[in-house]
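My questions will all concern the structure given below.
Shown here: the complex without one of its protein chains, the others still in place.
Here is subunit A:
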Amino acid sequence: MAAAVKHPEVLAAKLASMTVPEGGAWASEARKTAQARTEATGLPARSDEYWKYTRPDAWTAPEAGFSGALPASDVLGEGAVTLYFVDGVFDAEASDDPAIAGASVELLSAAAAADLHWAKDLYGVLEQRGQSPVARPMAALNTAFAAQGVVIHVTGKAEKPLRICYRSTGGECAMHHLIKLDKGADLTLLEEGAPAARSNIVMEVEVADGAAFHHVRLQGPEDARQTLSHIFARLGTESELRSFTLSVNGAMTRNEAVVELTGDDAKILVGGAAVGDGAFHHDDTVFITHDAVNCESRQVFKKVLRNGATGVFQGKILVKPDAQKTDGYQISQSLLLDDDSQFLAKPELEIYADDVACSHGSTSGAIDEEALFYLRSRGVPEGDAQDLLVLAFLAEAMEEIEDESLAETLTEQLAVWMKKGR
């Protein structure tokens, strides 16, 4: 028997505030079943174990608590084809021509309007798979109501990175991206900026055998940003996915990654560095399922928190009975710059195979006073010395970005923001 829906009035109010976008038959059907999924579980509540550390009402409330323009971020553009979205709406004029050799790029609105489209086999499919063993109603809600997004079919090695650059004048949006990588295909996707004051973003990524998907995301210093994001991915044999997120401030952020390793010898990295100051709440929630032999998964998250900021990490590795030779690694660390800040971590391993190597570690620490004094005794002012140590702490996570010039750009930008924020 299905459990009773908690707080049905919250769900009813939320649904009443939303509009189902127009679309063709396949899209309408996918959206309808997604809404049914949401209705079956209800919206997340504070009492849900899965939302223990982060208040879901930032996103479940019908009205966003904030409106007003957020600062634009335009850092990662070099060499990339950029698509701009303003409050979730495509800005054709500002955007580059989305023609990239090796990939075809469309808008979700166009794909959804078509009667037949490959997107039918991906839209809401991985999201639905990701509803078990833990329900993620906000993602189902996204599938039901998102009107905009980017639909990418990668057939070979994409000649250039594709960048989705978000701009916001306030308000809220739901966006849903689909990325399908054929055998041996390769794409780098960059995401940058605040999609809206309050946003709900879902990305479904199908990585076929031997394909590689690189994802670097920058959530800039938009103090009022409330971002909820889900990445649902499925990896085939010898494929690879690397997703890294740098977050600086933002009021409420929850980045979820739900990954299934279904082909042998696949590799996944999910990593992030976050720097939060004051009214900042940042949650990284990761669920990785090993369902094939000899796969490798890495989770590397570092957070620097000050002035009462809160960091959350919930990371799980599930190793199914046949997923022998699994190599699972998970580390989450925080640097607390004062006594008011907190880091809440819930690392979980659930292992049913007997020949695996899984390790996890979680630490919270303060700045190394010895190192701080050493730097100051050499003439480095206290603030600069602290920044140096903070960047050094984050460096281990930033190193997970494969593209060195991207890593350098992000590190430099981070240093600038930190200096400004002091």
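Here, a residue touches a chain if its C-beta (ideal position, glycine included) is under 8 Å from a C-beta of that chain, and two chains touch if they have at least 3 such contacts; residues count from 1.
To be clear about the criterion, contacts and distances are computed from a predicted model.
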item: From "Small-conductance mechanosensitive channel", "Multiple sugar transport system permease protein", "TRAP-T family transporter, periplasmic binding protein" or "Fe-S cluster assembly ATPase SufC", the hidden chain's UniProt protein name; value: "Fe-S cluster assembly ATPase SufC"
item: Among A:Leu187, A:Val312 or A:Leu375, the residue in touch with the chain that has been omitted; value: A:Leu375
item: Interface with the undisplayed chain - residues on subunit A; value: 368-371, 373-382, 384-385, 388-389, 391-393, 395-396
